[in-house]
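Every protein chain of the complex appears in place save one, which is left out.
Chain nomenclature is as follows: A, B and C, assigned in order of appearance, with residue numbering initiated at 1 for each chain independently.
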Amino acid sequence: AAATGKFAHAQAAGPDPAITQMQPWQQYLGAGVDAAPYGVPSPHEAHVVRRNVEWLTADTVSSVNFTPLHELEGIITPNGLCFERHHSGVAEIDPGQHRLMINGLVDNPLVFTMEDLMRFPRENRTYFLECAANTGMEWRGSQLNGVQFTHGMIHNVVYTGVPLRLILEEAGVRTNGSWILPEGADASGMTRSIPMEKALDDCMVATHMNGERLRPEQGYPLRLVVPGWEGNMWVKWLRRIEVGDAPWHHREETSKYTDLLADGQARRFTWEMDAKSVITNPSPQAPILHGPGPTVLTGVAWSGRGTIPRVDVTLDGGINWHRARMSGPSFDKSMHRFYFEFDWDGRPLLLQSRAHDSTGYVQPTKDQLREVRGLNSIYHNNGIQTWAINERGEAENVEVG
Amino acid sequence: AAATGKFAHAQAAGPDPAITQMQPWQQYLGAGVDAAPYGVPSPHEAHVVRRNVEWLTADTVSSVNFTPLHELEGIITPNGLCFERHHSGVAEIDPGQHRLMINGLVDNPLVFTMEDLMRFPRENRTYFLECAANTGMEWRGSQLNGVQFTHGMIHNVVYTGVPLRLILEEAGVRTNGSWILPEGADASGMTRSIPMEKALDDCMVATHMNGERLRPEQGYPLRLVVPGWEGNMWVKWLRRIEVGDAPWHHREETSKYTDLLADGQARRFTWEMDAKSVITNPSPQAPILHGPGPTVLTGVAWSGRGTIPRVDVTLDGGINWHRARMSGPSFDKSMHRFYFEFDWDGRPLLLQSRAHDSTGYVQPTKDQLREVRGLNSIYHNNGIQTWAINERGEAENVEVG
Amino acid sequence: QENPAPSREGGFGLGRTALPEEIAAWDIDIRPDGQGLPVGSGDVYTGEELYIDYCSACHGDFGEAVGRWPVLAGGFGTLDDEDPHKTIGSYWPYLSTVWDYVHRAMPYGAAQSLEDDEVYAIVAYLMYLNNMVDDDFELSNENFLEMAMPNEDAFFMDDRAATELTVFAGEPCMENCAESIEITARATVLNVTPESEEEATATPEATPAAAAAEVVETA
Partner (left out) sequence: QENPAPSREGGFGLGRTALPEEIAAWDIDIRPDGQGLPVGSGDVYTGEELYIDYCSACHGDFGEAVGRWPVLAGGFGTLDDEDPHKTIGSYWPYLSTVWDYVHRAMPYGAAQSLEDDEVYAIVAYLMYLNNMVDDDFELSNENFLEMAMPNEDAFFMDDRAATELTVFAGEPCMENCAESIEITARATVLNVTPESEEEATATPEATPAAAAAEVVETA
């Protein structure tokens, strides 16, 4: 038998009408099974949406919106809430008119229809996709007051697709083929250079996300999956892959996605996403509303170089750290969920989390990063995030020292 | 470098206009990031929906619709496509007015708000939910010609929730508390008796599915998760759990969900879902359209008693069997994905799959089941399914002998 | 699959004590041993009137059902037949289930709208329709436990562990397992599968096998 509850429980002043009065849903019939052939969330969850920030960009077409991390649980991001970043808006592609071409340094340049691709053996793997600019607004100090905006350029999805290896083998890569250039079918014609080693290792040409076909805003009908590497390389609406013997140095790997250091020099080809974590609850958009007592702290962690065996959490800005409880499956280059349950005494807190990845790397502080990179590198900000909690349980994005 | 493609590839008669002509999505801007705060599938996937069958029930309110298994990949069922079964329609509950009561043989009967429940430690676990009547229409012979209808009363979801153990411990179960009665807040007031051992073992009070809050048709804001056991026990819109010293023998465990054998006797409390598998593609709703050559056969398998280490597949109705490739994570009491890639010679096929679970149980034939149970037991039909493929690649639900 | 969420010695102190009025409002379940049964009574005659008003539109004047709504009476001796009729009288093991369910979920669309005495009366009428009592019978909390249901003894605990699990196990044949295989049944002969969104609502061309409709009524 279960243990006996000993804790003194609160007593109600009087009976709760939510119990003593009959609610309509207890008595009358609800909607039938033909009402929603494709279901949607409860109207009471209408606030759980991707959000954009108008002042960030000139228009909403080449722009970004953010995943509401503080409303999510576990490690899977629902498809409807995966953040979006497009450079020429969402390409609305008729899959019957979509083709994938392989050309360049191959024995046999090929064209595939979607039907052709569905005849290759396929795999199912879970990966996070993080925009290299995620948390980029925070380099100069705390700026946006919500985890959706500071950390919401990430999603974690189960992909089904064909290993890119099989498609390259089909065309026959020539011995001097050392780079690929995936290209999108949207009006930005997105391109990135990827070394052949990565292409043959774990890249996938994905057709499905979280069990169903890709969503239009995530590249329907075809997207390149580049596990652990920055999201911009995961070319959406994939229409062509050229094999070459040198990188292309295209706009998204020169003007953008290069990391300017303090001395004016810039890193190029900073592909891997460094290990990172963030507390999603409590956070500015998800304050503690229940007052002192048992409190669930939770968050997510990920690394482009492996798994996350450990996350540490501090309640006092880093004086003392505690090991969080890791929850749910631990997949390579996937998001991990952690929890830390504690009794809040009602006093102010300074919350931080610190990820350790399977290579032994430990998530640095923002100041450690700034020391190496300066303030202008924009991308790859994986510094430790601090939320200050006040006596009322409200949370604020702060920095500490 | 990759292997060289040696296979002779088809040659096109002339250039494909889908390539040589500029498509609108390659040139013009698409929708921006404020267009779909909660995204939906491509209009080209509008056929991927739950479907009901009007003639099965008196109305659509106490009825069922079916998951389109032949359109899905991997092991996760998207929330919008999880089959629905309600007894009084979808309860549309305001979570602010929802309560969970624990009463009966406990030291302290308790009432929880949703906020209270979110303060308990929580877990993330992936489980299939199968209606005990799934495939029930097939006891007397092949009847429905589509895997959505024969096997679509199943979904597989990542749940986040509080272990029921913690909630029962909070109330303090008395030593004679050996059963629980979970009860729903909908107008059917759904109830089932569950032994305390199961309740304390792996049951959960779930708040989230696949990362977001439960969907209304899946019990928002609270559902009981009863891993591996028949779906009817996973009480939706959970409002109360009574602890008792005997089962209740309520309508859904007497009139329904008891298994009538040939001699007029009936099994009661047939809780576990036996190991089962089905080929989802090809299948009647997903014929082979590409003609002879490389063909991907895929399907799903599950067991209420453990994992699925192995699935066998036959192309000739059971004369010769081949081991399928298991894909994606193998979780306890979760769906598993399998693949079998083969070269179709264009001749008729008789496809079957056979699941083995981690207890050593092997999925039986329908005839083996009929020998033990007769034709009237309605529930728990986990017999091997056969699809006949003709020369045109069309599939039909058949039986063989 | 998971690092368990930890228990806490003495509990978390979450939630609050349920008040007696609150428990009374929700604690509506009835058990075969009479637990939960309220004080009250009702006779067949009263039950008939209520039943005609609130139930017969779906279940038929005599429990024979209108259209495809559930049948509530008859079917005795059919459980071992090819087409068994499972009703309150022929199948249900406990009378408490009838009381509990009618009170909890019926009339369909107006759950829990019946008074306790009304439920006693309707249950008495359902007993009468199932030849369990005479037309002058009155059911009450006093005589409730004396009422035995004819089919109670036909139920036994799940025995799959003994009858199936051991049988359906072991390494199966993988090669040359049969001389030849023939198709013995075809779904397309019946033609009862909806073929498109629109047809899903169409009447089938053939009558589906008897079991089919029942399955989903009973899913």
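Convention: a contact is a pair of C-beta atoms (placed from the backbone, for glycine too) under 8 Å apart; a residue touches a chain by one contact, two chains touch by 3 or more.
The model shown is predicted, which means the values in this text are computed figures rather than measured ones.
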Partners of the unshown chain among those that are drawn: A, B
Identified contact with the non-displayed chain, of B:P109, B:P163, B:G228 or B:G328: B:G328
Per the touch definition above, residue among A:P95, A:G293, A:G317 or A:G346 touching the missing chain: A:G317
Touch list for subunit A against the chain that is not drawn: 47, 49, 51-58, 62-64, 85, 87-88, 101-103, 108-112, 116-117, 119-126, 131-133, 136-137, 139-146, 149, 153, 162-163, 165-166, 169-170, 172, 181, 183, 187-189, 191, 232, 239-240, 242, 244, 246, 248-251, 254-258, 260, 262-272, 274, 284, 312, 316-321, 331-332, 334, 350, 354, 359-364, 368, 372, 375-376, 378, 388, 396-401
Positions on subunit B contacted by the hidden chain, ascending: 3, 5-12, 14-16, 19-20, 22, 26-29, 37, 293-294, 325-329, 339, 341
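The working rule: only the chains that are shown with their structure count from here on.
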Far-end chain from subunit C, centres as C-alpha averages: A
Distance between the centres, which are taken as Cα means, of subunit C and subunit A, whole angstrom: 46
Intercentroid distance (Cα basis), subunit C paired with subunit B, Å: 23
Rounded Å distance between subunit A and subunit B, as computed from the means of their C-alpha atoms: 27
Where subunit A touches two or more other chains at once, by residue number: 3, 5-7, 9, 12, 16, 19, 26-29, 37, 293-294, 325, 327-329, 339, 341
Contacts with 2+ other chains: residues of subunit C: 1-2, 5-7, 11-12, 14-17, 22, 26, 108-109, 111-112, 197
